[in-house]
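Of the protein chains in this complex, all but one are displayed in their positions.
Naming follows writing order (A, B, C, D, E, F, G, H, I, J and K), and every chain is counted from residue 1.
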């Protein structure tokens, strides 16, 4: 399928800038959803149940925005790519360790991962200010959700 | 965490056999869930809507069994690993193409992927007959669901 | 449509054995659903309401498994046939009388019909042990449901 | 049970006319529900999923009116008969073919069957104008539902 | 309030005929709802629970149509009157006995009361054929519901 | 049925006192439910819709407590009587006028009726303090609900 | 599309009469739904909230019947037309004023519009008595709903 | 855990009296829930279904109050004990027979058991009048529920 | 009603600019809702059911935003106008053809209409950047929804 | 509004006593709802999530009783006052600290606050025994709920 | 807890500006929720019920945004303070009068309070344009909701 079957509402250069941002965000969020599931299964320790449940909420948050971002890419005429291989090659998130993890190290890892993703999203909010306000609005919404999650995970470290 | 924090209800050798089967199934199903989402976003053509919706049902099926399988691994004292990198390294499923795909080639790819996974699951059902009937029961349940899906995707090729 | 549009996950001989069993079960269960509805409408007597409601639950049970069985036949590449004529020609259930029936004779007839169907299902469970464990699992599930119903109908005869 | 246990609100001759009409309608609708299920399982082709789902809606419509008609027969003191054998002996609907069917021939068959049933119902609406307005009202309601379905199936042939 | 605040869509004579019919039906149905509640509380005997529940369904049926009838009276510009005193003065239903009643005599009384109300409604259906088809349609609907209930109560006497 | 089929948990004299109180309350509340429905249908004026809806909430409140009170009477071995005739003969509530009523006079009538019923209930709370604390608790609950309604109807007169 | 793709269950002349009636009703009801929304947004005055909510219920009623009528037209082989231009050209309803309106004039306008539509519907009920009883039944149902609404709006003028 | 970790809102002697009453009630109600389940499974006879369902409602009632009572004990600083051994050693309820029981003897046994428990509860209501009004209120609520059930079970014996 | 009864939170000139934009958007969206319904009823062809359902989702989207936009106009003190006549006079959308339409031409028309509306909305997003950020946020939200729909309709043309 | 628009069902002195008690309880409970929200937002530490969720349940409990108490005040003819200033001036609860708090000190503070409020409520239960049994019943209900909460918060300190 | 346990995604100065804005908004909205409840309980007059219900919707709106704002403060590393004392000391809303209020003065007070809060929010939207776009987006959302409420309250004054 050489030519895009979806016409973009954006001029070519805005489409390219915005499309790259959406694709990068998609990959990060797929990775986040897999990491949160991995942590959900492998957390152990006296606060197991709380962390186990909270991680599943994070999975849900990540999965919902994965869909929004992929559909937004389509809406501006860019094919989204969220396959495992693409995630491994281009995700910007720190790696998550193998094997069971204590609640404490689970929390620490999730806090770091969220902090990294929030920083990346805030840069993208700035970049879309020129290229596409509609995409910017979606990025702001995702950032609000992840910053709220970030607080809730940090609150357990105090 | 050198020693497993979870005691297995199975003797060591059964645990090893069963654990390997569950880990392999987990990786396949995570891959299936990512592939079905990729197809869900990238399908185009006159039957777009039907295929788009049916792919999301496949995502749901895959995700539900991903959880069952990972939790079953934990239940027999084996740490499940469903990270992107692990999926890329060990999934047994054929690769799914990049970019938008026509409805026809989407259907063809999904039919092949399901056929491959069903064959792999049927072998594992035999292998667990000796090692763990409880895990076997779960594999039978997953096979029933995927064989039903397999029929529904094939039915569109007739 | 000379050739099956659905490829079977089973080798040919297992497919034939299993397909025959599923088709026979399908016909019995369609018949059971029609008989239970007939009884639901035609029962009279002082316990009318209880029997009337309980018969509708039996209809629901039968209808749900009719669908599961027909879809399982498709899943192994066999076209299911649940038409009225096929039911008349091949159902293994005793005939149900015409006209209004007392609660007592309704119960007696339903108990006999369930006993007959359970005996037939138990034979099929044995036969599928070799041909297809996935189908066997479905037959076990149906048998559990009908044996529970069988108790509840017998309990009224004590 | 020689005498009817249910007193009719209708005079004898109106009861006979109306009872025959309700029994004939019951048989047709049971047949319709079995045919639609048969088609639901055996349809194949590129529009499989749409047809598969739409056929199940037709099953639901048919089943709901089967119940209404049988209960209306009881309400006027006539025992309803919806057994498989009765359906085979007295249904007025065209036979449905065995085996998998393409979407196109499935649609064509359903359109013909609905057209036939609608014609039969319209005659019965006229006949009940004298014998029982309450039954007529039910027949009008069924006709409205089947004529709506008839349009939706025809719309796919255009 | 000397003049009606609601303009009738009917000419004066049709309004009068139809209004009288609706008022008479309203009173009967309020009475039916009170009788069914009285029976609901006072039934005793080995089938107590079934009768107790079925009577509450009759209460619900009666109450729903009470509302429909009263609102229909308003719709044609006639003030509905469903007060206790009006019910005592003008209900056409047989009186229900005081005190606890056996299941058998409860059933017998309800069957008689429903038969009486059905006969009255069928006369009113004829009378509204000339005066107001919209009201006739409502009376047909009520008759259908009460004749179904009538069957279900009679079925327990067989 | 000469002897009560229900044994009372209360000694004879407490049963008599409490039974009379429950029967009197039952009659008042049935009357209240019919009056509120009458008002619901016949209210007119610029605040019609608010009053119409609020009256139906009063109907629901009255009907719920009608059931509680009748079942409480049964629970202490007293047959409840809520028939129209009994209501006309023994209700303690002021009569409600025939015909459409303005919102203002509707409100005024409802406020008076509620005030009367509350006064009667408060007397009965005192009387049951000696005869049955369980019944007293029910009367307190009804009084709380009616006093809340009383405020809401008065609030519209300010 | 020169020829109708939908075969009519009616003979040609009945189809024409009935089709014209359905098309005229469709246009009126689309107009009613737009007028009620317009009024919903533009009503002001001390009873604003009640009127605002009640108008939205009228929108819902109108929209539901718009769909029923359009689908009924299709069912008899007539293409329905509910576009804005068609509504402006052929609606039979009085025009609704621009700008904010007081509650009183809103009520007055709605009462007039409903009265007009009811008169038109009652004529059409008569006309379909010969051409199509199924359509007549739908028109009776719509009339019942609008006459009930008509009462509720008038009740506020008293 | 030598000292109570929960401070009581009651003075020591009131706490002791009330605590004993709550513990005794807890044991009775756990026993009631097990007896009702036992009866639910073992009832046979022509009214099987009604009794089977009604017994499950009694299980639900008993279980709900078991929780309320145990949590109330905690609330006043007393550790609740509902283990099987404690129930066997201190329940005040009559023993329920082993094996299947006819509907009649099931009803008789349940009526006796409820009568016994109601008598015990009424004594406890008196005793808590001095020690804790909050606990008394809970006991009154339980008594109301069990007396209602008592009526419903007796009603079947008439 | 010469003067606006609603005070604007915006200075006069911003109110005028924003009000004009909201009124224009309102008209377009009312038109879109009527066009989508027209298409929903008149689409025919082998993909009828998919298109029929998808068009109703578009109706729902359009209707929801119609309400949001009209209420936003009120919120800034501008009377919204969504009457049929206003729509015909000022909608910016291309006209939709009369009569039944094939699925293909239906899709083509909807794609064009959405593209046109998206272009108009994007211009308005720019214009409100100065006049009212709150309204701009609403326009961004509508654009996101319509661009997603635009993709889904285009995807069927590939 | 010099005179109370709501007539009290209580004599003047009972009304005054009861009114003061309700007003004092209202203020305490509004304060409790604000404190619990404050704690909900500001708790930090390893059990953050459990405490965060449990505090929101306490907010819900407090808010529900705030409404019951305020409406009860109205019901006896006393205007309730729950404004921030009134709360600051007359709440009887200990002050809650500013800023983030550890889970431990959060629990300690909540336990103290609940203990204080329970003591105050128990005094009021005694005082209303003479003035108003209906209000007493509400206070008993609130006390039961808060004593249960008190146990659950203390249980975390063991 | 001297140091903030929550790291801010914002640079220090943006955090301070944004934090002050969020704290000020929090206090205003807590106050609004208490005022709206106060008004909900104390409104009297002929439109009591409408105002009473509409005020509770305002409470819900205010409470929901209270939570969003407090959690947003946490998300940027600022401890939120919504205690009664803080509200009294720093809320920017006009005071609400004590005692029962007529519907008219209730509406007038609410309109003024909303107008004041909207003005304050619009200033804060401007201030956050530089400090934090994510917080700005939340403020825009709150403003949209309050401006819609503002219209609905004003509409009743016309």
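We adopt the following convention: a residue touches a chain if its C-beta (ideal position, glycine included) is under 8 Å from a C-beta of that chain, and two chains touch if they have at least 3 such contacts.
The model shown is predicted, which means the values in this text are computed figures rather than measured ones.
Novice: Tell me which residue among H:50, H:91 or H:143 touches the hidden chain in the full complex.
Specialist: Touches the omitted chain: H:91.
Novice: Can you say which of A:10, A:43, A:62 or A:111 touches the chain missing from this structure?
Specialist: If we include the chain that is not displayed, A:43 is the one touching it.
Novice: By the contact definition given up top, give the residues of chain B that touch the hidden chain.
Specialist: Against the left-out chain, chain B lists 1, 5-7, 9, 71-72, 74-76, 133-134, 137-138.
Novice: Touching the missing chain, which residues of chain A?
Specialist: Its contact residues with the unshown chain are 43-50, 52, 100, 102.
Novice: Provide the residue numbers of chain J that touch the chain removed from this figure.
Specialist: 47, 50, 53-54, 103, 152, 155-158
Keep this in mind: only the chains that are shown with their structure count from here on.
Novice: Taking each chain's centre as its mean C-alpha position, how far apart are chain J and chain K in Å?
Specialist: Roughly 23 Å, centre to centre.
Novice: Suppose each chain is reduced to the average of its Cα coordinates; what separation in Å results between chain A and chain D?
Specialist: 53
Novice: If you average the CA atoms of chain D and of chain F, how many Å lie between those two points?
Specialist: Using C-alpha averages as centres, the distance is 49 Å.
Novice: Got the chain F residues that touch at least 2 other chains?
Specialist: 1, 5-6, 44, 47, 50, 71, 74, 100, 102, 137, 155, 157-158
Novice: Write out all the pairs of touching chains, ordered by chain label.
Specialist: Once each pair is checked, the touching ones are A-B, A-I, A-J, A-K, B-C, B-D, B-I, C-D, C-E, C-H, D-E, D-G, D-I, E-F, E-G, E-H, F-G, F-H, F-J, F-K, G-I, G-K, H-J, I-K, J-K.
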